[in-house]
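Here the complex is missing one protein chain, while the rest keep their positions.
Chain nomenclature is as follows: A, B and C, assigned in order of appearance, with residue numbering initiated at 1 for each chain independently.
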Amino acid sequence: MFADYSMSELGAIFAMQGFAGLILFSVFVLMALGLAIIFGQMGVINMAHGEFMILGAYMTYLTSTLFEAYLPGLFSIYFFIAMIVAFFASGLLGLFVEWSMIRHLYKRPLDTLLATWGLSLILQQVYRSVFGAREVGVSIPDWMMGSLPLTDLVEIPINGIFVMVLAVAISLAVYYLMFRSSWGLQVRAISQNRVMADAVGINTAWTDRLTFGIGCGVAGVAGSAFTMIGSTGPTAGQLYIVDTFLVVVFGGAGSLLGTIASAFSISQAQSIMEFFLSGSMAKVLTLLVVVGILMIRPQGLFSLKLRK
Amino acid sequence: MSDKKIPAKMAGPSRRAFMAGTAAMTASLFLPKGLRAADFPTAEVNTTGLAVTDDTVTIGILHSVTGTMAISETGSVQAEKLAIDQINAQGGILGRKIEYIQEDGASDWPTFAEKARKLLVNDKVASVMGCWTSASRKAVLPVFEQHNGFLYYPTFYEGLEQSPNVIYTGQEATQQIIAGLDWVSETKGAKTFYLLGSDYIWPRTSNKIARKHIENFLEGSKVVGEEYYPLGHTQFNSVINKIRLRKPDVIYAIVVGGSNVAFYKQLKAAGIDPTGESPLVLTISVTEDEIRGIGGENIEGTYACMKYFQSLQNDNNLEFVKAFKEMWGEDIVIGDVTQAAYLGPWLWKAAVEKAGSFDINKVREAQIGVELDSAPEGYVKVHENHHLWSKTRVGRAQADGQYEVVFETAELVEPDPFPEGYQ
Amino acid sequence: MSIASNRLFTRQDIIGFAVLAAVVFIVLPLTLDSFRLNLFGKYLTYAFVAVGLVLCWGAGGILSLGQGVFFGLGGYCMAMFLKLEASTPENTAIQSTPGIPDFMDWNQLTALPWWWEPFNTLTFALLAVVAVPVMFAFIIGVAMFRRRVGGVYFAIITQAFAAILTILIIGQQGFTGGVNGITDLRTLQGWDIRTDAAKETLYYVNGVLLFSCLLIAQFVRKSKLGRLLIAMRDQEDRVRFSGYDVASFKIFIFCLGAAFAGIGGAMFTLQVGFMSPTLVGIVPSIEMVIFCAVGGRLSIIGAVYGALLVNWAKTSLSESFPELWLFGLGGLFIAVVMLFPNGLAGLYADHVAPRIDRLLSRKSADVGPADDTARAAAE
């Protein structure tokens, strides 16, 4: 298939395809980080994860509308405000959901799956009632929708760079929170031994709530970022759920590094296969390979071998 | 545009005068005042036990208002309700007000079948305005054929079907595709095409027809790529790179739903701005409705091939748009399918009044050849294959989310659901 | 359970089966018109899946989010047979290749694919309805349970299977009918399945099959295998170190659940008249779990009521409040999980069963043990 092309063209295409893979990687990381915190550290299967993301997207939409109406001069930077709004909106909703539902279900992880599925249905209908059944168009500042021509042939989409930078920033923030803050220490302590954590005076109830809230907040930021590349509608969140769970499970629950490694390998596999095969088959093959590997290595890529 | 004067078969005496006096669209078959239900005794106009009383007739509306398809089907529901309101304002059909029972297909095909059965068997509705996706139509089709119901189906679709129990008010594939390809080939000199679609029957069949047409009828043209992505796919960077590699003159895109938004945003961000027309982007799946989600600034410059655009400047359409906005709000937009859905109740009304009966067999017979010269899209006519004769138009997307019409076929295009040479 | 009596049915079981039989075979047919009866027939096909889930999930602790895969496979096997019967050369004369299903013709297939050929025989198709889902379940089960994948992981991987199969069916539309599914099914060995009379007959066939599955499920639960499942759910290692090959029991119960689901799928195809990938995917698979949870994850009878109730609620809510029924459905999920973890069966066991027992007997040596188990598990 490459016979007709010059070396420089091929080089350019491969560079851009590599970049496409990296964007996909960043998208996966953003999708999965929030869930990795919630599912990996707390064992809660949050099927409403996609709806938390979409809440972030809707918040971005609202912010953009407000800026267009009242602060048109600052429109070009509204996106940063929108991400903060998205974080707090999804995070607060997360806190509320934890308080009202999740905390009663910690001993029944499979039941969190059902309850959060119910939650996702309700949220979808709320979005539909509030924002309408149609997708909303989120206006993105012009500077974010362009591309950077690196050479004559290689063009890099700016929103791709933005997503990548965001993925790195959020990964670092989560890493810092989990491994360098006292909160992170508490979260890890609870995930290892809840009873003991309670006994040594950690406020497990509050830590759990905060963890869930932060996980949801991160999802909100991801949703906000995805307004640049995807659609914002009541049911858009469901598109992400399978991919997200597979990324987290494939990485090995409980390991943030694993989540990132798994996002990298799945995105690269999918990106490469998409280039050489047709889209649908690439997706099926990627899923099959992931599931196949999970069957051979159910604990995922990264997991501690523990003494029972 | 709509000054094509074809005499309506049962036109009332002072049609022009009436049109001036009402905001509602008038069907060419409007009955003169004075014709009341009493002139059409229920026992005579309803011999098969449909839900027709002395002053009402009940029809069904069957679309998804929940689930993933609600996004698309909402417009159709609105258009059908508008048409019903307008017909009632004019005195209804055979002196009877239209009442409707709305059912939710919930974006789930078995549910569509279930609800269709309910409407036909339980509610005995005289006709149904409904369905959007091919899958939902295929699901309800046996139900309509078994219980002899009558369905007005609004969506442009892949063709390959001609049921005695369905009137297809949207375009079948050749009506939508061929004229557009000819246009892009003649006026833009396009030679190479990259076909892209969501992975299901409509894009695949449409692309099959497009490929046959490009390869067999457009001299020197060829297809340089054809690709499908799962419904709901949101990552198109890889295919965009493939498109760069193949350097087609035209990207022929039949992407639907949420994927649409992702595709156009990523296309633009990757530096393929449709306004540059290199490559030119031609689609048959993006109406004004979809542009709202995509954002006009992201799709500006894309060409769409439809039979109707909201921006059509004819009297019928101006009134239609005005009435639609009055009913559903100023910022509403109207797409091709919405307009086709609007035709359903009017076509049915025309057929019922032509037949002088609600009986489905009589309506079916009367429906063939019915003409509306006051449809928003202009004059249309029902072909004996149950599809509509209609024009094909090409529009160029503007930043404000509307299309500028750049081309329309001189004549009505004959519907051909089983096109020879394209199989 | 008393040592002396290890009977297949306790008194409570007999009451449960009798009442259900009365509902399915007498009350519903007498009170519903043929359209509603057909709807309930459709709901009952989901009950097959729910009963299988009681065995896998309630008893065995194996939560599969991919039961739609088995339901769909069973349904597709039936649909393939019916489609071939409907695609006679006369019916399909307008096609380029008459005699093959219409969707194949639209996709430029000129001959029936080899793996469709056997579905010309009814016997093969009926066998396949059970065998194909079981084979899939067996492969998944061996791969997962031998490696001791369980709990959440199993749930998510089965969910991924549902996603994969849906994409495959939709993508390979020349062979599968794609997103439209296999539609326009007409006759079974010449018998028109679309008539009201046929639908009524199918309703009873469905009921009888459901009761057969319930009896099998009851037998399994009352056998030592049933107790082993409960034991495995609580103390898997103890079972293993009592000399049992835990994986083989899980594989068995998973396959049994798949077989039930396959039968349900086939009956769905027959009663509804088509099969489509929307029944295979993630959403229906989770909904099927909900039917089971609402009925009571530990009660096979409860599961049937769960399937009936949720679907009935879905239909009537969406008829009266089409734009709001998701609130109701979502609220139901949450309520069941938070407030009634043992579903209808739990409510029955807590409030109704004791009264019935008091009414029926003074010597209560035989109080429904399954319900006690349910309560204990909830604690």
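We take it that contacts are C-beta pairs under 8 Å (C-beta built on N, C-alpha and C of every residue); 3 or more make two chains touch, one makes a residue touch a chain.
Methods note: contacts and distances are computed from a predicted model.
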Chain excluded from display, named as in UniProt, from "NADH-quinone oxidoreductase subunit K", "Urea ABC transporter ATP-binding protein UrtD", "Sarcosine oxidase subunit alpha family protein" or "Heme exporter protein D": "Urea ABC transporter ATP-binding protein UrtD"
Selected residue (touches chain absent from view) among C:188, C:231 or C:356: C:231
Selected residue (touches chain absent from view) among C:124, C:138, C:204 or C:244: C:244
Listed residues C:96, C:121, C:195 or C:223, member touching the removed chain: C:223
Residues in chain C touching the chain absent from view: 1-3, 6, 219-220, 223-225, 227-228, 230-231, 234-235, 237-246, 248-249, 252, 372-373, 376-377
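Definition applied: only the chains that are shown with their structure count from here on.
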Assembly fragments, chain A aside and the remaining chains unmoved: one piece
Whole-Å gap separating chain A and chain C, where each centre is the average of the chain's CA atoms: 33
Chain centre separation (chain B, chain C; CA means) in Å: 38
Length of the line joining the C-alpha centres of chain A and chain B, rounded to whole Å: 37
Residue numbers of chain B (touch at least two other chains): 65-66, 199, 228, 230
Junction residues of chain C, two or more chains touched: 167, 170-171, 323, 326
For the chain B and chain C complex, residues of the former touching the latter: 65-66, 102-104, 106, 108-111, 113-114, 117-118, 121-122, 133-135, 138-139, 141-143, 146, 158, 160, 199-201, 204-205, 208, 228, 230-231, 418, 423
Complex contact set, residues of chain C against chain A: 57, 63, 65, 143-144, 147-149, 151-153, 155-157, 159-161, 163-164, 167-168, 170-171, 282-283, 286, 289-290, 293, 323-324, 326-327, 329-334, 336-338, 341
Interface residues, chain A side, partner chain C - complex: 39, 43, 45, 47, 101, 104-105, 108-111, 113-115, 117-122, 124-125, 128-129, 238, 241-242, 245-246, 249, 253, 280-281, 283-284, 287-288, 290-291, 294-296, 298
